[in-house]
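The other protein chains are all here in position, but one chain of the complex has been omitted.
Chains: A and B, in written order; residue numbering restarts at 1 for each.
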Amino acid sequence: MTTPQVEVLLIAVMVAACCSLPGVFLVLRGEAMATDAISHSILFGIVIAFLIVKDISSPFLLVGAALTGVLMVAIVEIITNTKLVREDASIGLVFPFLFSVGVILIAKKIGNVHIDTDAVLLGEIAFAPFDRLVIYGYDLGPKALYVLSGIFILNVLFITIFYKELKLSTFDPGLSTTLGFPSKVIHYCLMAIASLTAVGAFDAVGVVLVVALMIVPAAASYLLVEKLYLMIVVSLIIALVSSVSGFFIATQMDISIAGTISVTAGLCFVGIFFFAPRRGIIFLIAKKTRQKLDFAHLMLLVHISNHEKLQERYNENNVREIYKHLNWERIYTSTVIHMAINRGTVVDNKGVLSLSNKGKQHVIETIMK
Amino acid sequence: MLGEIFSDYTLRTVSIGSAVVGACGAVIGSFAVLRRQSLVGDALTHSALPGIVLAFIVTGSKDISVLLTGAFISAFIGAAFMRFIIKNTQIKEDTSLGIVLSVFFGLGIVLLTYVQKQPDATQAGLETFLFGQAATIMQRDVVFMSVVMLVILGVVFTFWKEFKLLVFDAEYGQSSGFNMRYMDILLTVLMVLAIVLGLQTVGVVLMSAMVVAPAASARQWTDKMGIMVLLSAVFGAFSAVIGAVVSSLYTKLPTGPVIVVVLSSVVFVSLVLSPRRGIFWQLVKYEKNKRALRLEATLAALRELSMQHEDKCHGHEECVLRVMKSEGAPLGKTLRLLSQKGWATEVTRGKWAITEEGLKEADKFLHLIKDNNQ
Partner (left out) sequence: MVTETNTHVSAIKIEDLTVAYRDKPVLWDVDLDVPAGVLMAVSGPNGAGKTTLIKSILGLIKPVAGQVQVFGMSYRQNRKTVAYVPQKSSVDWDFPTDVLDVVLMGRYGHLGWIKRPGKKDKDLAKEALDKVGMLHLSYRQINQLSGGQKQRVFLARALVQDAMVYLMDEPFQGIDAVTERTIIGLLKELRSLGKTVLVVHHDLQTVKEYFDRIALLNIRLIVAGAVDDIFTDENLKKTYGGLKTF
């Protein structure tokens, strides 16, 4: 690999790492689509800031553009509060507008100088190494790498310092507010962090794929682990794996790096979706079949216990009749009855079923808990 | 400019095509907005992209009906995938939208860059599907679009009653013997159709606005669903035509963003100025209510003071009233209004008393308050 290639890889890895951190909280809060809205809105800020400072990697541009993301969130909130439209619609009204103004300005005012309309969607990660940080004649590497590292450190600091507050306000916003951590403030801080991250990633991956890097690793790790800190770590790992593999596939096949990374992230998700222990589809199906039998067993016990009064039991608990009452298949019912007799919970007394002591115990334990 | 539209052949084709696109998106969008599924459109449009490119790779044709068929299939797979995720995991709807949107779009971009690397130049123009280019609409496209539109409108008209049930109260609909799952799937199919139709004109990235904005605007002007859908169609068609014509007149100006800007101004006017619901009228009403409340509160205070005195005409200091009402609102103005209505008089300078008329009025609304509390 040549030096520029290594630099591109490093940038890809840093983008993925940066994005995955705020993504975890957005996914848990059910605000995943906010990333889509934010990433589109910041284009407006980037263009306006660029027209003013004329430098695509200026820190002013970074902050200014990030502020548009927060501004968008605020406008959406104002519109939603008028109760004229619901929140989903007001998101769908605000960000396309800001994005469109950005695109028109690029098309008419900026042209191909630094950003063009295609780059807005695709990102230009392959060109990122050309913009270099040079101090006193020393070439210190691509600027993007420094910017992204800065954002990464900021994200890590934000999450570690406010870990407790973020956790609380995510799981119980009301409680968080009453305990003195206003969930609204935390919400806006998180949106600001997400905006800044989106601006940093914009150059490399464009507006849409930021969404992939923020949401997909987080959603995949959500299926894999249950603890919040583990979820952060796992989503970071998934982001790294998909960015590295995406980079190599893309360079091998000469296709869009950013696009490939989001596809590899998607494949990671699909893989975990199917094969994850405990929450993967295959595991769930196996579990369901097992549970269904267990549940049917229990249902049988409950049914028998409900009808153990003398006059009904000859009818309700009859081996040959019971399937009618439960509205089950005949064969299925006899399987369940056999299972129950084998487990020693049910006794067949001349065609009338009754519970053994073990069965009675079992019913009491499950129903009364 | 209107004359130009009808004389210029290309411009006329573009206008009709855009109007069809705008109307279809807006009609189906009304249902989406009422069902709080505004962002579903966003996910569906993005997931159409790989279908367009794949259709081209497979057939080598750039015929609009071929490309849109590909788009339809892939958007529909996207929709199915979203449901599958929501149904089988603890992942929320919002997240599943985001996953489908970004991964499908990423795949589309990958395929697009793959096609662009091919040596022959036949693929040129596929990228116009990103932001839309109304100028590429041909006359035979218009015919195709109109047929799709008729299908969409026909189905909406036929199943109007059932769709209304689905959107308003699906469980009740189910209990009345209508299979709401079928209606849900039918509506999703129509939505995918309407969205796919707009891809050429408005583009993958911004078609979602075509779904949300006209419906959200129309809702502000009417309280009837039928009128809302019609009005939404008018807004959508109007904005699409204006946007398409403007973008055709300038070079390098993609159509989608221009349409969205026009749509956004319609939204803005609707949210602010629409009668009754509009923000402006809400503020006016709020001010009116506040003034009425101030009048009542002051009158009640005067009434209470008059109870404490034998002499009904005994004047009371303004500052006492101010303390009783415990607010710094313009008391002088309120008192003057009261005296204009003949409910209070200024006995001596700065001293006020309630009149007989005012007492009656105060009794009236104080009783009213009591009634409400019951």
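Annotations for the structure displayed:
As a working rule, contacts are C-beta pairs under 8 Å (C-beta built on N, C-alpha and C of every residue); 3 or more make two chains touch, one makes a residue touch a chain.
Predicted model, so just to flag it, every value in this text is computed and none were measured.
Within the full complex, the chain left out of the display contacts the shown chains A, B. Residue in contact with the omitted chain (choice from B:165, B:271 or B:353): B:165.
Among the residues A:225, A:302, A:319 or A:341, only A:302 touches the chain that is left out of the figure. Across A:5, A:81 or A:291, the single residue that touches the chain missing here is A:291.
The residue from B:78, B:132 or B:173 that touches the chain not shown here is B:173. For subunit A, the residues in touch with the chain missing from this view are 83, 291, 295-296, 299, 302-303, 306, 325-328, 367. Where subunit B meets the missing chain, the touching residues are 34, 36, 158-162, 164-165, 167-169, 171-178, 219, 222-225, 228, 374.
To be clear about the criterion, only the chains that are shown with their structure count from here on.
Interface of subunit B with subunit A (complex): residues 33, 36-39, 41-42, 46, 85, 88-92, 94-99, 101-103, 105-110, 112-114, 117, 127, 130-131, 205-206, 208-209, 211-213, 215-216, 219-220, 250, 252-254, 256-258, 260-261, 264, 267, 271, 277-279, 282. For subunit A in complex with subunit B, the residues that touch the partner chain are 27, 30-33, 35-36, 79, 82, 84-86, 88-93, 96-97, 99-101, 103-104, 107-108, 111, 117-118, 121-122, 208-209, 211-212, 214-216, 218-219, 222-223, 250, 253-256, 258-263, 265-266, 269, 273, 279, 281, 284.
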